[in-house]
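Note sheet for the following structure.
Only a single protein chain was left out; the remaining protein chains are all shown in position.
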Amino acid sequence: MSVTYLEAIRAAQAKALRENPNVYIYGQDVATYGGAFKSTKNLAKDFPGRVLDSPISEDAMVGSAIGASLEGMRPIVEMQFADFSANGFNQIVNHAGGYFYRTGVSCPITIRMPSGGNPGSGPFHSQCLESVYAHFPGLIIMTPATVEDAYTLLLEAIAIDDPVLFFEHKFLYNRVKAEKLPEHFSFSAGKARIHRPGRDLTVVSYGVTLYDSLAAAAELEKEGISIEVVDLRTVKPIDTETILHSVANTGHLLCISEGWPWGGVTAEVVARVASKGFHLLDSPPERMNSRDTPVPYHPDLWLAHKPSIGAIAKKIREMLDW
Amino acid sequence: MSVTYLEAIRAAQAKALRENPNVYIYGQDVATYGGAFKSTKNLAKDFPGRVLDSPISEDAMVGSAIGASLEGMRPIVEMQFADFSANGFNQIVNHAGGYFYRTGVSCPITIRMPSGGNPGSGPFHSQCLESVYAHFPGLIIMTPATVEDAYTLLLEAIAIDDPVLFFEHKFLYNRVKAEKLPEHFSFSAGKARIHRPGRDLTVVSYGVTLYDSLAAAAELEKEGISIEVVDLRTVKPIDTETILHSVANTGHLLCISEGWPWGGVTAEVVARVASKGFHLLDSPPERMNSRDTPVPYHPDLWLAHKPSIGAIAKKIREMLDW
Amino acid sequence: MLNSLREPESEAVHLGFQEQYVSAFKWMLLARTVEDKIGALWRAGKVAGGCYLGRGQEAISVAVGIMLKPGDTFGPLIRDQAGRLAFGEPLFDILRTYLGKKTGPTKGRDGNVHRGRPRERIYPMISHLGALVSVVAGALMARRMQGDTNFVGATSIGDGGTSTGSFHEGFNMAAVERLPLVLTVTNNQYAYSTPNERQFACHDLVDRAIGYGVEGYSMDGTDLKECLEVAAHAVRRARSGFGPQMIVASCVRLSGHAEHDDGSYMEKTLLESPIGRDCIKVAHSFLVEQGWADESTVQEWRLNAKMDVEDVLQRVQREPAPVPEEEDWNAFSSHLIDPDLSA
Partner (left out) sequence: MLNSLREPESEAVHLGFQEQYVSAFKWMLLARTVEDKIGALWRAGKVAGGCYLGRGQEAISVAVGIMLKPGDTFGPLIRDQAGRLAFGEPLFDILRTYLGKKTGPTKGRDGNVHRGRPRERIYPMISHLGALVSVVAGALMARRMQGDTNFVGATSIGDGGTSTGSFHEGFNMAAVERLPLVLTVTNNQYAYSTPNERQFACHDLVDRAIGYGVEGYSMDGTDLKECLEVAAHAVRRARSGFGPQMIVASCVRLSGHAEHDDGSYMEKTLLESPIGRDCIKVAHSFLVEQGWADESTVQEWRLNAKMDVEDVLQRVQREPAPVPEEEDWNAFSSHLIDPDLSA
């Protein structure tokens, strides 16, 4: 028996629906169809009246979740693709985001954001928008990379009293597996994790590039280079402490994301380490991102658009030669 | 005779309308009323049929400008407040932003974004959104601080073949003045400027915080500290070269913005300097931003929400003690 | 003129109508009074930011507000002072918010029309027009999921706000879900300076009701009697399971868009048209005609309203402003705070 990342997301939603009568799911094609990626498969049948198809109205989907949360509900909104959240942008950043600060009343909604690239998905079904939303006050931004995190962070997202944007990576849906789902766990949003300990250089990443980083680390190990890989897990808040601790041990930082380069997670991480951990650094902190263009459709272009394992390894070798 | 920042914006539009029959202005209350801030005052009268009131439809305002630009027009869209561009977000980032890369055809639209805080403006009429849009490929982001730049950069925005978001700062509208508008000038988008030369520390800023930085520099001058102040002018592209050149002279970097702290201009600038100019730095590069909450309404809270002159001076003193 | 897509049951002046009318009128007076005061404070430089008043729209607003019961949901818009008061918003909230007091519902973090009491189901608006429609709809969906019955929600929008995508998505969703939502479209002929003909092309905004598949009414927003009748009818229909109700009320904004705007672009003839009447004057005459009040009674009510406002204002003015040093710069209600950003 094994569980995929996608199944973990479905299982977390089923558990939340089962244990809390105030949880419901709202989104396009989530009911009978079970969602474009089948992440709500069977849930409408198992929880009648609590998994509802919405019109193609991202603004109103989020707005309605805000209203329902004020009535004590714990709505889960599924965006069909994170890219379409652009149409719900105002409700997310301006309505949900500032609710607590402006009114003193919290707005516990969870928005599921199927994110990231797949070959052939193109400019409008591939985006990594975590950095855009993280810029706004009041939104918690989760970016699980592992099956376990997909499960526990989603449960935590639903439990948290603030709006949470849950960036699940589509490329991982059926590609990563775990033996089984954790039964005992404590919530840990906002905490990064040393995914792979190492001595020589710290790679900070999350989502799909975590795996590319691990693959590069495995390659470099053969050359005697020991890489520590930190999985951010939550990009807002960022766990600066864990990052600094790692950099203190290695003296080198490379931050990697599939998102666009201007002002995203990698800029934030590098800026923090440069400010707070300047004296820990033995070489300039570096970052890698996808190219500053729309995500291209053709699989070959797509591969060249984002940081590859080879490019990561090359960058690390250069950094350590410095 | 003197010209305000607001008058410069009006004058640039008038010049563009006069010189190019394809220029027109579209926005809420821009015609008879002359715009919420009067930045299109009299233009509807002087250029009949070319300054048009739009419905309250930010998405369609931007969409229509995209279509018109494909027909050879040079539309200027006025957002009543930059904050309301959230409702036109999808058209800006997904439609206009990637147009050239996807189709090979350019999309020359200018969107005017009255931005930034004023006492009593509150969470929805004060936002600095330049960093949000800069994250997306294909958008040029201008942030003029001076009367001259408000004039020449706006003319350049209209002339440029790409979509330009023009972040004019409302606090500056009637507060900064120039003797007269430049008559001879060459376009210079993408180039930063040393606004004030100095020896001891580089402050990089733009928009309203440029003035706070200058005031802090003046204060520190009395203490014998010589601050170089760089005005970014355009935050995408960022003129890394000018910044690095300045840091090479001073050895210290502080980047200041009125925007929110997570992943914005200051993170991008600090990350670039940390990567490319690591060896130039004699102290950790630092940044200052507004607080990570909605912009508060009460004038006292508002003042405390953003970097103050005093806080800037204090930070610099600390950095130079390091 | 009562012009609905489905004919409402005849709304004769029913038992209790006089009482309701008088009560509504008093809220209108109070709303006008407190707004006049806020305008004066604004002109005296005592109110920071914008100042958006509901002059001329009190009848429409109060009619909806007064029909709601405790437990119902209200999502008021810019010019809904009268409805807010009728639904139970204390005068204190208004003045504390306009004066930015720490004691107010937003603690000075937001101002003027952005106040609310979510726990008591008065939803604070964000500035982005149309955004509240789906929020109120979602609250009603939640009530239904929770098994509640006998509740309605009301919210409003201006002629300009109907052009927003948010409005369309929210109202369509309410129609699909057949929610007990009463939506008032207050057509005051202008959105800021923009006249109706630059905003929509249909004959009457109530023509949209059929396209959403909801019941719609078009009414004279300056006549309190008609406003009360239509609102009573619509709220009752919504409460009884007939789905969303759309009320389009015609009137004229009796000031500029805000206190900084003299409204000089407005068609002068509008004020002489029937919908250009001041609803308070219309109601005043009606009360006297009906013999429900005489001049001196109305005079007394006005005085009471003035005294109430003055009294609350006196107290609020002595209340503290927010203290920046004590401000909790944290937008999260959960334990998750980023130490790097909260500093």
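Going in written order, the chains are labelled A, B and C, and every chain counts its residues from 1.
In this section, a contact is a pair of C-beta atoms (placed from the backbone, for glycine too) under 8 Å apart; a residue touches a chain by one contact, two chains touch by 3 or more.
Since the model is a prediction, treat every value here as computed from it, not as a measurement.
Undergrad: Can you list the shown chains that the hidden chain touches?
TA: A, B, C
Undergrad: Kindly state which of the options B:T40, B:S54, B:Q80 or B:S205 is in contact with the chain not pictured.
TA: For the chain that is not drawn, the touching residue is B:S54.
Undergrad: Among C:G71, C:P90 or C:G211, choose the residue that contacts the chain missing from this document, as touch is defined above.
TA: Of these options, the touching residue for the absent chain is C:G211.
Undergrad: Have a look at A:V23, A:A36, A:I225 or A:M319 and name the one touching the chain we're not showing.
TA: A:A36
Undergrad: Taking the entire complex into account, which one of B:G35, B:G98, B:G116 or B:G198 touches the absent chain?
TA: Once the missing chain is taken into account, the touching residue is B:G98.
Undergrad: Name, in rising order, the residues on subunit C that touch the hidden chain in the full complex.
TA: Listed in rising order, the touching residues are 163-169, 172-173, 175-176, 178, 197-203, 205, 207-214, 243.
Undergrad: For subunit A, which residues lie in contact with the unshown chain of the complex?
TA: Within subunit A, the residues that touch the unshown chain are 28-29, 32-33, 36, 53-57, 59, 81, 83-84, 86-87, 119-125, 261-262, 291-294, 296-301, 303-305.
Undergrad: Counting contacts across the full complex, list the positions on subunit B that touch the omitted chain.
TA: Touch with the absent chain occurs at residues 22, 24, 49-50, 54-55, 57-73, 75, 87, 90-91, 94-95, 97-98, 100-106, 137-138, 140, 160-162, 189-190, 236-238, 240-241, 272, 276.
Throughout what follows, only the chains that are shown with their structure count from here on.
Undergrad: Report the inter-chain centroid distance for subunit A and subunit C in whole angstrom, where each centroid is the mean of the CA atoms.
TA: 40
Undergrad: Can you work out the whole-Å distance between the CA centroids of subunit A and subunit B?
TA: Inter-chain centre distance comes to 30 Å.
Undergrad: Find every residue in subunit C that makes contact with two or more other chains and list them.
TA: In subunit C, 106, 109-110, 114, 126, 128, 165-166, 330-331, 338, 340-341 touch at least two other chains.
Undergrad: Listing for subunit B: what residues touch at least two other chains?
TA: 83, 86-87, 123-124, 262, 291-294
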